[in-house]
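Presented below is the structure to which this report refers.
The other protein chains are all here in position, but one chain of the complex has been omitted.
All chains are identified by letter, namely A, B and C, in their written order; residue positions are counted from 1 within each chain.
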Amino acid sequence: MTVPKFKEMERAYGFDEVALVPGDITINPDQTNIDFTIGNLTFSIPVLAAAMDAVVDPNFAILLHKLGGLAVLNLDGIQTRYEKPEEVLTQIIQAPADKVTSLLQKIYSEPIKEKLIGERIQTIKQAGAICAVSLIPATTKRLAPIAKEAGADILVVQSTVTTARHISKSYRGLIFSELCQMVSMPVIVGNCVTFSSALELMRTGIDGVLVGVGPGAACTTREVIGVGVPQVTATMHCAAAREAYYKETGKYVAVITDGGIRTGSDLCKAFASGADAVMLGSIMAQAAEAPGKGYHWGMAHSHPTLPRGTRIKAGTRAPLEQLLFGPTSTTDGTENFIGALRTAMGICGALTIKDMHKTKMVIAPAIRTEGKYFQSVQGMCSG
Amino acid sequence: MTVPKFKEMERAYGFDEVALVPGDITINPDQTNIDFTIGNLTFSIPVLAAAMDAVVDPNFAILLHKLGGLAVLNLDGIQTRYEKPEEVLTQIIQAPADKVTSLLQKIYSEPIKEKLIGERIQTIKQAGAICAVSLIPATTKRLAPIAKEAGADILVVQSTVTTARHISKSYRGLIFSELCQMVSMPVIVGNCVTFSSALELMRTGIDGVLVGVGPGAACTTREVIGVGVPQVTATMHCAAAREAYYKETGKYVAVITDGGIRTGSDLCKAFASGADAVMLGSIMAQAAEAPGKGYHWGMAHSHPTLPRGTRIKAGTRAPLEQLLFGPTSTTDGTENFIGALRTAMGICGALTIKDMHKTKMVIAPAIRTEGKYFQSVQGMCSG
Amino acid sequence: MTVPKFKEMERAYGFDEVALVPGDITINPDQTNIDFTIGNLTFSIPVLAAAMDAVVDPNFAILLHKLGGLAVLNLDGIQTRYEKPEEVLTQIIQAPADKVTSLLQKIYSEPIKEKLIGERIQTIKQAGAICAVSLIPATTKRLAPIAKEAGADILVVQSTVTTARHISKSYRGLIFSELCQMVSMPVIVGNCVTFSSALELMRTGIDGVLVGVGPGAACTTREVIGVGVPQVTATMHCAAAREAYYKETGKYVAVITDGGIRTGSDLCKAFASGADAVMLGSIMAQAAEAPGKGYHWGMAHSHPTLPRGTRIKAGTRAPLEQLLFGPTSTTDGTENFIGALRTAMGICGALTIKDMHKTKMVIAPAIRTEGKYFQSVQGMCSG
Partner (left out) sequence: MTVPKFKEMERAYGFDEVALVPGDITINPDQTNIDFTIGNLTFSIPVLAAAMDAVVDPNFAILLHKLGGLAVLNLDGIQTRYEKPEEVLTQIIQAPADKVTSLLQKIYSEPIKEKLIGERIQTIKQAGAICAVSLIPATTKRLAPIAKEAGADILVVQSTVTTARHISKSYRGLIFSELCQMVSMPVIVGNCVTFSSALELMRTGIDGVLVGVGPGAACTTREVIGVGVPQVTATMHCAAAREAYYKETGKYVAVITDGGIRTGSDLCKAFASGADAVMLGSIMAQAAEAPGKGYHWGMAHSHPTLPRGTRIKAGTRAPLEQLLFGPTSTTDGTENFIGALRTAMGICGALTIKDMHKTKMVIAPAIRTEGKYFQSVQGMCSG
């Protein structure tokens, strides 16, 4: 008897399951160009800091601007709910572990103050930095005009999953084509993980998509609701949408891999999977200048009835500049991310990020064997 | 030389190996409809409590009815063998670990009292609740009429594996078509895991099938006799049988995934695999109202010569209502199961359970890496 | 550029990676028939005890005969090198762990006494038991006639890998067709793992093949020399050879899976993979009557320059009869192996071992997750 198939399932891959293949030509790392462009703004490194309260405050945004990247300020978080965010941050950091979820649920129930939106943006702008801000879909229509008025340069609309179409009783779905016209600045939307949803979002006229839902092996979203696509496959799907949309229209929409990047290796693989830039959360939280002072938590952690996340002690590693550009004496891929990217591009023969999109990858799971000793020895690759 | 193949083997998947893919449209969770229908009875949540002595007694059945679900009372267990089941439960709970298997073997050798069947069912019915009861195939013909007489509304016939055809010296095989006519109430049969056996059972006129044999990675049945099909694949096979049978006859037989569900994530994946409802054992055992008071054991555990199971200290988490509906401050998927289901449906763009059947899944094994830290960080998905 | 393939590689599977699928019909376990035939000898259980010094001595052989199975006495081991094997066994058992390999290297360098071959065989025969003995290929031509003379009923020729063709300076390769004629008793040869080598051996006129080279995940042979094929695939290959040879000639050669079986589950899967019988080593070593008194070591362990093995403290579980037939209160598949086989056959709808060969299997890796609790709960399958 032939058994009919109920459903086809594609195999999806995460960073730990693939590896980059060296090219037929090699390039000195200092010859590589890693510029990133969104709308008409160009950045010298393809790195965004995530719109999380432990990562980005106005000072951090100014600093990352100087180093060539782009920080996104969360307009739905502590910075816009509290006059003195430092005090609230200290409360979160000092809370005992078993109380932190309910504390976050309480802290994030405080209303957003529209006046603070303006103040935070102006602090960034007055320092001469490009200012990117993020909102969730439900508040975008109300707060985006205020952000624009205050001088924001880039608008990010972000939730666990954002689609071009949304059904709701409580608010009329956000129409992205209307939003793009209204704010007349580059708009980045996310998160998404599939070809079809990314393409549909691109067709609304936006300038970038954030890629990543429940990335990584142990994402709480995957444990709580089972939803998630590993980042290599998710990025490839969205990159395929970018190529398809470019063929349709000639417009190049940025694909930004957001979440799940822990090492230089992961970062390099994101670009080989098709990313134009990466958004970093936990790595940025480890910078000496991060407002979380070595702690870290996510936006879904404060959900009033179904929280998804944990407060993490990430620890403080080094000043942001050293974290990004080295030099370093660590050998596990957790510092000098830009050096790692340029070195990988050199070995893969990629002069630009778009060349890096063409790099070959193999499926090669990182099996951890018991004998720690041999693992490390294997690391002593020839120089 | 061409080597002839001795046997083809299909790859089968469990909950840990797949993930749900967000839809192209999203829906507010409160817009979703999760009704479940069996025969002409409709329930507002698609959740059954397993016919296990540590999970369901008459009080628990009444409580779950009020919350919208359906508990199944085990008529082959302690409730019908002992006048005072509480005392026996206490004995099991208090037994030292190395004595519990032989104690269970002894306790379950006590004969079933027909009088107690009537009493337990009437307790449930008098409280106004729908009453579902379960029997094993060998006792069904004798005891089903008594259950019907006492007012049972739904009959579950359940053993490790139940098929439409059975060869035995000791009793004439149960003919399900005769049984359905005799009891004239909805009949649910299980467990089964394949397209062909599910379809054959459906053709006997039953109303639901229970899916699951040795689900999960470490089921003792898989260790003892090697039999088992992981739940995602098993559910898909039975759901395909349901579709085929529906095309044949226009009758829709419920597919109920039974066993192996530990988190909200697993529960959501069961529906995406084709389940119309889920049957929960260990999760229900963690409700404050469960008769096992935080302990738990299975029906196969008391087998006189080949026991398969363990007494587990599941622990008590929360009242049943909170376990099902929240709110919660845990972030690992072990509370607020209905909230999790509605949230997943919203993200996947499913208005109903039948829409959820169409949700895409990817194969994405949940590899646990050593670095606990990074795992958790990955959980901090955007809000 | 098309990259030419250097080599194709088939995926091979072990016991942990597959599971049995229930049948469309079920059978009461007591209806099943598990006879095993080699040559014109029939046994009531399809179980051989491995030709290892910690497993089989004459007393053990007599005992297993009474229980319906067949023990193989190692004629290249301690029983035929030493008058008083008990003393030597005690030495091995009492040696400190870091000295045991060199002690074994020394003990097994003692010459074989031809006189002892006769004595050991006669002890078995005088008790009325069928007597099977094993030799390595290099000593077979010299010692097989002595074994025959002494009354042996079955000859096993066994080494890590035995092929129909062998190239050697030191001894003229054993010609199995000549051997079969010379000894005129059933001959079992092994070990082998491929279709082609099994078929070639069958064509020499032998009556059984032993299947298994480096079975299991951590076999030392796989660590030392990289050779090995997991048992499910190896058994399927040899079973395919049996079918092909049966079509050619009408002669049915027994396929005996040897090695890697640790639980009832593994044993059941061996039969579903095509085995006619299984040879057990470590399981038998755990019988109260085993000469190793709970310790265990392999034949390759004493190799003078490249030892492959370890002395294991297996522990003593139960008398052999209970180990094979139960009853048991353990729930992890390590006792009541015959009960497990019959139960699995019942669930799979197999009346005979040949029916069991047709049972479906799925590829379903036994992933061990971290949460011990949930694993066990999953074991509480319905009774």
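Operating definition for what follows: contacts are C-beta pairs under 8 Å (C-beta built on N, C-alpha and C of every residue); 3 or more make two chains touch, one makes a residue touch a chain.
From a predicted model like this one, the values you see are computed outputs, not experimental measurements.
Which of the visible chains would the unseen chain be in contact with across the whole complex?
Every shown chain touched by the left-out chain: A, C.
Of the residues listed, C:Arg222, C:Arg242, C:Arg342 or C:Lys360, which one is in contact with the missing chain?
If we include the chain that is not displayed, C:Arg222 is the one touching it.
Identify the residue among A:Gly274, A:Pro291 or A:Pro307 that touches the chain left out of the display.
A:Gly274
So which of C:Thr163, C:Thr235 or C:Ser273 would be touching the chain we can't see?
C:Thr163
On chain A, where is the contact patch with the chain that was removed from view?
13, 15, 18-28, 30-31, 195-196, 236-237, 239-240, 243-244, 263-269, 272-274, 326-333, 336, 339-341, 343-344, 347-349, 351, 360-364, 366-371, 373-383
Write the list of chain C residues that the hidden chain touches.
Contacting residues on chain C, toward the hidden partner: 1, 3-7, 9-14, 16-17, 50-52, 76, 101-102, 105, 136, 158-170, 190-194, 196-197, 200, 210, 212-230, 233, 258-260, 262, 281-282, 296-310, 312, 314, 365-366, 368.
Rule of thumb we're sticking to: only the chains that are shown with their structure count from here on.
What's the contact topology between the chains, one of line, ring, star, complete, other?
line
Point out which chain occupies the most central position, where each centre is the mean of Cα atoms.
B
So how far apart, in whole Å, are chain B and chain C when each is placed at the average of its C-alpha atoms?
Centre separation, chain B to chain C: 39 Å.
Got the chain B residues that touch at least 2 other chains?
Where chain B meets two or more other chains at a single residue, that happens at 13, 196, 368.
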